[in-house]
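This structure is in structure tokens; I'll ask about it shortly.
The complex appears here minus one protein chain, its other protein chains still in place.
The block that comes next holds subunit A.
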């Protein structure tokens, strides 16, 4: 029975993770921006949970970094010691619009990278001090190589991936697991503009199951679904002189 904090709890993947955590008996603290959606998730989890399980929540806009410290305090007040931190918030930027707006680009980098890095920094110190626990963040296969169709998102996720690599290197000696999750295409309301034909699309339930498995196996990095590891390997191997001519 672990104590788990979820940042961005109402995202489709985090929601499915929360259900699985509750099902296995964990206590959880949920953080999300939209109060109505958070209340919907909270009552859902209450129905699933046993009477002895704690489920707390806080509404917060995670782009306001100054709140992060306090959110950890609130979570600890509810749960006691924190075993696992899951960072799952994010947005899917409109690449074309970003190209026309520096402000939008920076906002997206803030949402998808900087705010996550702020949360992880505080969480890392907390877990390092207690000498156990796990930090999990949802990055993306998009962070493995910059592509013209979504490089703002890719840059943010790439930054997050690199940051976690360093964090892992530091915390490995302190008994803290750092797990980078790299989903490929996931069929969620966030991606509804895409035509979801083909076998590459995963359901959030599958991704959540993959995260829990990777977490319990002590993994460092997980591609979800598994085949993305090989797809991205190929994409990373294409030499830049050729890659720049492709439309990806």
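The rule is short, and it goes like this: a residue touches a chain if its C-beta (ideal position, glycine included) is under 8 Å from a C-beta of that chain, and two chains touch if they have at least 3 such contacts; residues count from 1.
Assume contacts and distances are computed from a predicted model.
The protein name that UniProt records for the chain not on display, among "Sulfite reductase (NADPH) hemoprotein beta-component", "FAD/FMN-containing dehydrogenase", "ATP-binding cassette domain-containing protein" or "Cysteine desulfurase", is "FAD/FMN-containing dehydrogenase". Only one of A:100, A:192 or A:247 touches the chain withheld from this view, namely A:192.
The hidden chain makes contact, of the residues A:9, A:41, A:78 or A:232, with A:41. Looking at subunit A, the residues touching the absent chain are 12, 23, 36-37, 40-41, 43-44, 47-48, 188-189, 192, 195-197.
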